[in-house]
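Dumping the structure here so I can ask a few things about it.
Removed from the display is one protein chain of the complex; every other protein chain stays in position.
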Amino acid sequence: MKKSIKQMLKGVAIFCSIVMLFTLISACNKKSDDTAKKEKETEAAEKEAVEEKESAEKKEVAEKSEASEDKKAVEESDKKEASGEPIIVGVCTAMTGSSPLDGERTKQGVELAVKEINAKGGVLGRPLELMIEDDQNLANVAVNATNKLMNSNIVAQLGPQKSGNTKAVMGIAKENGIPILVGSTNPGLADEGNEYLFRIRASDRLVGQTAAKFAIETLNAKKIGILFNNDDYGMGAKGAIESYLDTAGLEYVAEGHNTGDKDMTGQIMKLKDAGVDTIIIWTHAPECAVVARQLKELLPGIPVVSGPTYTNQDFLNLVDAADIEGAYSVADFSVEKDTPEMKAYVAACDEEYGIVPELFSTTYYQGIYILADAIERAGSTDHDAVRQALSETKDFNGVMSAVNCNAKGEMVHEVTVVVLENKVPVMKEIVKFDVDE
Amino acid sequence: MGLKMQKIKKIAPIIISLIIALVLPIFVKNNYYVTLLDQALVNIIAVIGLNFITGLTGQVNLGMAGIFAAGSYTSALLTTKLGVNCWLGLIASIIVGIIIGYVLGYPSLRIKGIYLTLTTIGFGEIMRLLLTNMVNITGGTQGVLGIPSLSLFGFELNTPRRMYFFLVAVVCLMAWIAIRIVKGRWGREFKAVLNDDTALASVGIDISKVKLNSFILCSVFTCVAGSFYAHLMGYIDPSDYTFDMSTRFLMMLMLGGIGSVPGSIIGGSIITILPEILRFLKEYYWLVFSVIILIIILVLPYGLVSIKDLPFVRKLFGLNKNSLGESNE
Partner (left out) sequence: MESFLQLLVSGIAFGCIYTLVAIEYSVIYQASGLVNFSHGQWITLGGFVFGGTMIRQFNMHYIPAMLLSLVVMGIFGALVAKGIFNPLRHLPNNLFVVLGTVMLGKIIIELCRIIWGASAFRIEGFLSDTVKIGGIVFPEVYIWIVIISVIFLVVQAILFQKTKLGKAMRCVASDQKAAALMGINVNRNIIITVAYSAIICAIIGILVAPIFNVDINMANSISLKGFAAGVVGGFGTIGGSIVGGLVIGIIENMYLMIGPAIYKDVVAFVALIIFLLMKPTGLLGKNQQKRS
């Protein structure tokens, strides 16, 4: 009998521990929200305290913030401070895992955009608030992160970045009826017919075609070698390049490699033996650095056209200037673009983080602006209204490019060809495509 | 009376945990947590499988990702490309599991210890590289999209919540089978391999067959888990099935307690859920998680089920030594 009581106690203990576990889950969830909110409140309060140091008397924080809002509304009618319930934007990006830098840059980009927008009065008079979740650059974690975001009262989600992860989560977006804005460039994504998916970078179909066209028309290539990453980033572009070259009737050789490969001697020697005269590279920064270095060693002087990677700061950190001198790159944008928005943005990036704007920060920075614009036009944070507004985006003047949404949810239709001079991408031409292409 | 009480005692924890499992979704409103629980259940199936080979026979298998991937891809490719019924896909992946069990188990007849571990690592890596590069068959890194959800007698298991109840049933079934096996003749043989295989051979038991059996059981369970995973996620791509995934399964096994089916269940749930709980730590969460697991390995090498063996815990619950063995098996 005594034993059985003990046994029951044991059962109860197990039960309690499991219950505790789940209270912990919910508590943590709340806690993180709470702390975020609290931080935000204190931040706001501090800011106001600084602004109104002279006039404000020592009151309770809550009272003060209310009072100050009223006062401010009266005093400065032109400079409105965003107030009211925040509009939450979800961001799913790789903060840890195999490419944490992309996530860090993404975070910096979105945070800068939100800060600027909130300083100008927010959206619909309400401040934007970010909720950033890590996807470790893995599909299953991206699904978890997206599920978490979609169940947290967000108006829309930015990211994930990798095309494979986007594929994994776009169904969830559709189920929840929440729009997602992604920077994945695999051409196939837009053909899935998911009306909640919006792409805020140029599809690799456009970028790849531009690279091939540039190699043929400007560099007078007769036989092209393609070095591509064997993942959906490289494969998507490779398909576009190959179909363009087939139409143009040009010979080409394609050699693939895997993510994480550190030695490309074999691939480059194969291209050399095939006698190619121009090389198109489509891969990520670490592999691209290996290719650039070994091309310099094994095939010095051959003209190179690369995907956007060659302008990526992370890539530039990995190569010597001599390795890439005079190489061309088809980029999403150039920091040299002569618009006031770009100049202001470059200055802000430098001031805030001390970085030169790169792909991820800029893409998602612009993404926040596109979303803010859509919410403003929709006049509400209703998901379907926002989705509708996003799909009607037209001639929006983003920092990176003009934004026009077509029927497939493709929003960006221009790319920039640059040439690298002493590690600095110098703008050569901007190539624009028809919106419906 | 005494016998009855003992029976009740044995069943009580099972019933309690079942009730918790069934009641849980009522409290958890958020679909995110339900999906997480689904994943935990899928992982539990795989860990129960891993328990046969690593927990009982003591052969460290670090190729779990490869086996899991084989199960996922068999189901996914059959259902999406050939339009085969999901359940036939599941059966196909069980067959694939048996084949892999033979393939992986065969080397174990000649080699053991660290060599076997290296073989399984090699298998996992080859599997991943093939899945990545055989674009025509597997879709390469593009993955397989649009895997249909399971349906049970015309009842679509298309929401995480429905899938949850189904998976709870499956886990119960699998755990029951596993416990039967562990407590039966096979289980004793497996454990004998761990302790002393020469002694086993001297009493006339064919060690190679025992090892092969444990490998087959492991890969069948893992392939079933992989198959459910594919149907649960709806999309799979090879970048998930890395060496990291193999080590994660090993972590689950070890955290719960090696050799113990309840331990596998505990470990599977904790390792799946804990990182998500720790998300509030932002960029430090994976570090904190790793440190927690490392400390547990150092302090409690036999996992959380061995927590009741610690002196102060036993004092707390007034357990005597006799009541230890049963749940550990």
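Order of writing sets the labels: A and B. Residues in every chain begin at 1.
Rule of thumb we're sticking to: a residue touches a chain if its C-beta (ideal position, glycine included) is under 8 Å from a C-beta of that chain, and two chains touch if they have at least 3 such contacts.
Predicted model, so just to flag it, every value in this text is computed and none were measured.
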### Query
So which of B:W87, B:W186 or B:F243 would be touching the chain we can't see?
B:F243
### Task
For the chain that's not shown, point to the residue among A:S98, A:S152 or A:N404 touching it.
A:S98
### Message
Of the residues B:L24, B:L118, B:I177 or B:L278, I need the one that contacts the missing chain.
### Response
B:L118
### Query
Contacts of chain B with the missing chain: which residues?
54, 58, 60, 62, 106-107, 110-115, 117-119, 121-123, 125-126, 129-130, 133, 194, 243, 247, 250-251, 254, 258, 283-284, 286-287, 290-291, 293-294, 297-298, 301
### Query
In the complete complex, which positions of chain A touch the hidden chain?
96, 98, 100-101, 103-104, 230, 255-258, 260-263, 265-267, 269-270, 272-273, 285-286, 289-290, 293, 297-298, 314, 317-320
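Criterion: only the chains that are shown with their structure count from here on.
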### Query
At what distance in angstrom does the C-alpha mean of chain B lie from that of chain A?
35
### Query
So in the complex, which bits of chain B are touching chain A?
5, 8-9, 12-13, 16-17, 20, 24, 27-28, 30-33, 35-36, 39, 129, 132-133, 135, 140-143, 145, 233-237, 239-240, 273, 276-280, 282-283, 285-286, 317-319, 323
### Task
Spell out the residues on chain A that touch chain B in their complex, using ranges where they run on.
1, 3-4, 6-11, 13-15, 18, 21-22, 24-25, 28-29, 31-32, 35, 95-96, 133-134, 136-140, 143-144, 147-148, 150-151, 163-164, 167-168, 171, 186, 188, 192, 230-232, 235, 256, 258
